[in-house]
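The complex appears here minus one protein chain, its other protein chains still in place.
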Amino acid sequence: MKNKSKAFKQSFTTYALVLAFYLVCEIWLKTGNMSSLMEGLLVPLCYYMILAVSLNIVVGISGELSLGHAGFMCVGAFTGAIFAVTAGAEMPEYLELFIAIILGAAVSAVFGFLIGIPVLRLRGDYLAIVTLAFGEIIKNVINTIYLGVDVEGMHITMKDALSLNLGEGGKTIIKGAQGITGLPRNANFTIGIILVFISLFIVLNLINSRQGRAIMAIRDNRIAAESIGLSVSKYKMMAFVISAALAGVAGVLYAHNLATLQATPKNFGYNMSIMILVFVVLGGIGNIKGSLIAAVILTILPEKLRFLSDYRMLIYAVVLIAMMLFNSAPKAVAFRERLVESISRKNKKEAKEEA
Amino acid sequence: MKKFMCLTMTAAIVAMSLAACGSSTESADTETTAAAAEGADTEASEAAEGDAASSDAVFVIGGTGPLTGSTAIYGNAVKNGGQIAVDEINAAGGINGYQVKWIFEDDEADTEKAVNAYNTLKDQGLQMFVGTTTSGSCLAVVPETENDNMFQITPSGTTAEITAADNVYRMCFSDPAQGTKSAEYIGQNGLATKIGVIYDSSDTYSSGIYENFAAEAANQGLEIVGAEAFTADSKTDFRTQLQKLKDAGAELVFLPFYYTEASLVLQQADEMGWAPMFFGCDGMDGILTLEGFDTSLAEGLMLLTPFSADAEDELTQNFVAKYQEDYGEVPNQFAADAYDCLYVIKAAAEEAGITPDMSVSDMCEALKPVMTQIEIDGLTGQGIKFTEDGEPNKAPKAVVIENGAYKSME
Partner (left out) sequence: MSSFITYLINGISLGSVYAIIALGYTMVYGIAKMLNFAHGDIIMVGGFTTYYIASVMGMPSAVGVLGAVVVCTALGVIIERIAYKPLREASSLSVLITAIGVSYFLQNAALIVFGADTKSFKSVIDIPSLSLMGGTVTVSGETMVTILSCIIILIGLTAFINKTKTGQAMLAVSEDKGAATLMGINVNRTIAVTFAIGSALAAVAGVLLCSSYPTLSSTTGAMPGIKAFVAAVFGGIGSIPGAMIGGIVLGIIENLSKAYISSQLSDAIVFAVLIIVLLVKPTGLMGKKIQEKV
């Protein structure tokens, strides 16, 4: 019972944090004091939060290192975008976005499942490299796809736009590396935050559920978990698919925030996957609240360090290394504990003296 | 330990929000040049509503481009080229008597970062936008400028759709212009009939030109015997692509991409002992000044370019000398395009008689009608005029490299 209330308290503070963040931003926005930069960052903040939380399911809860998270985001983004410029083009904007999100999540989940079948048979560094490989394959393949539509229906080719042989009034939807243009930009901060809430709800409930505990048991000791009859592949797959689906949602949001969508090494390559992993690690592996905060800080920080221009990324790298050393090096951890201890002892002493 | 982490993070985020709060005025303050008096910048930051006219006001013109990462050279060229133009304009008394302030932000050639960079410029009081440097990010920023009705001229975004919005103009050639012109040129001059193409399938610029080239090639009676792609992730080894084109019997190889990769293509073809004709686009400009490149390999290379750093005219020579003095390198066409962009703005602004106290939208509305009236003699062409669609009317010039220098083919 005590455990349950603790879990509830944890979840509650996480929701409260997001709500507070939303309210602060909204008030700030409504009073007109927000800079254009911050205003433009609101939706990206939402999808980075979702990405960090969803990757935390695989890395933190399931204990597997995935380096291909951006690939699922890519799948979601392209699914959402294709829908937006075809069937969704005539719909009211919120309905369009709603269906796009459902579709993006579903298609990403299917990809997650298909990729999960081979991937989850592997472990550790091998799993990491295979997820990285899948992420790169998805990006590479999408860059070669040309998709067009005319009265006869869909045309698809991997050669070039001319080989689509579109009839009269035909329209090219995906132009290979040039991607999709003319997307509706109907994502906004409120929708983003709602999606963050939904993701949190799914993830936190998963963690506190019977299934979640089973996944964590497998993470902590696979053999022991297997011996008490837990199906390792089933639970691992569950975590992987949910994570992929949520990454797909983030992708749809991404696609609906920019007018154009291209799969480049920058946005859907392994650099992005690593970026999301950094959110998770700096926020604390398995710590959902930490992921949210890390995603927000690490998205805003590089923008705020613009005045350092050339040195911005260099400083970012140094901060990353320093944070890791400070948080994970056994010596640094011991030093910090001593420090905290001496301070608390001092405080106690002072309190005693005062008394 | 987790608690500690949370605490530091929370502290950091609070600090950051506070910093962000003040940023709309602060950032402008710190970046103000000596030319701008106090007060001018706070106005600038609220330029959309700015009304008070002051003789100390400045025009704030900004741009974005990749200053870091693998394409940093292009962003830096635009930044530097723009700076030289602004320095000259300011020294000559500014635009309509007002000084010009040039600001530039890094967009890492990424769509999302480009929007952030544009927003950062807006926070610094951006009034007219020279950007973005790369095509992909340009497509993402155009809806933003359209929404703000911000005057935009891109020095080097080539994708056709960019100028669809009526507030957006272009200084360079578009993909269709280059691809089609290249095919026309090859066909009409009877250079070859069997054409091989190598292009970067992961790049908007390169695949855009290739497509338009392929479409026009059919009309010109050219046969494309092979179209081989490479991607941003594997752009150093072209031996296989070259071998395939060699086997297919290509007489001329069309290379619609940048000179850094093209230098490798030329070296590797030479290594293979294969010497077809090579034909490039404006991205090829710069190959002669590539540090460490053996220029004898580029002999006979043909390209369509609006700018060459060793042109004889005074304007180009002054610009190249100034650029070398300030930045220690020979400018490429990106720098030249950016330079011309600033002079286009100057000409249009003087024609329309705009002043810095106007709102961004009013400025744009005033500039739009005069854009088709102005005529510019720039680095990238003589008597450049703009069409209704926002395209420059300059024609690509074909040059051939002879004895390590460009020679006009006309």
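Order of writing sets the chain letters: A and B. Residues in each chain are counted from 1.
Definition applied: a contact is a pair of C-beta atoms (placed from the backbone, for glycine too) under 8 Å apart; a residue touches a chain by one contact, two chains touch by 3 or more.
Because the structure is predicted, anything quoted here is derived from the model rather than measured.
S.K.: Determine which one of B:Ser234, B:Ser296, B:Thr372 or B:Ser408 touches the chain that has been left out.
M.R.: B:Ser234
S.K.: Looking at A:Tyr94, A:Phe201 or A:Tyr311, which residue reaches the missing chain?
M.R.: Here the residue in touch with the unshown chain is A:Tyr311.
S.K.: Which candidate, B:Asn96, B:Thr193 or B:Gln243, sits in contact with the chain we can't see?
M.R.: Here the residue in touch with the unshown chain is B:Gln243.
S.K.: Residue-wise, where is subunit A in contact with the chain that is not depicted?
M.R.: Contact residues on subunit A toward the absent chain are 59, 65, 118, 121-122, 124-126, 128-130, 132-134, 136-137, 140-141, 143-144, 158, 223-224, 270, 274, 277-278, 281, 285, 310-311, 313-314, 316-318, 320-321, 324-325, 327-332.
S.K.: So which bits of subunit B touch the chain we can't see?
M.R.: 67-70, 72-73, 76, 201, 228-231, 233-234, 236-237, 239-241, 243-244, 247, 260-261, 263-264, 267, 271-273, 290-294, 329
One rule holds in what follows: only the chains that are shown with their structure count from here on.
S.K.: Considering only the defined contacts, which subunit A positions touch subunit B in the complex?
M.R.: Residue positions touching the partner: 24, 28, 33-41, 44, 136, 140, 143-144, 160-162, 175-179, 181-182, 185, 254, 257-262, 264-267, 283-284, 287, 289-290, 293-294, 296-297, 300-301, 303-304, 306-307, 309-310, 312-313, 327, 333, 336-337, 340.
S.K.: For the complex, give me every residue of subunit B touching subunit A.
M.R.: 1-2, 4-6, 9-10, 12-13, 16-17, 19-21, 23-24, 27, 30-31, 67-69, 105-106, 108-113, 115-116, 118-120, 122-123, 136, 139-140, 142-144, 159, 161, 200-204, 207-208, 210-211, 214-215, 227, 229, 231-233
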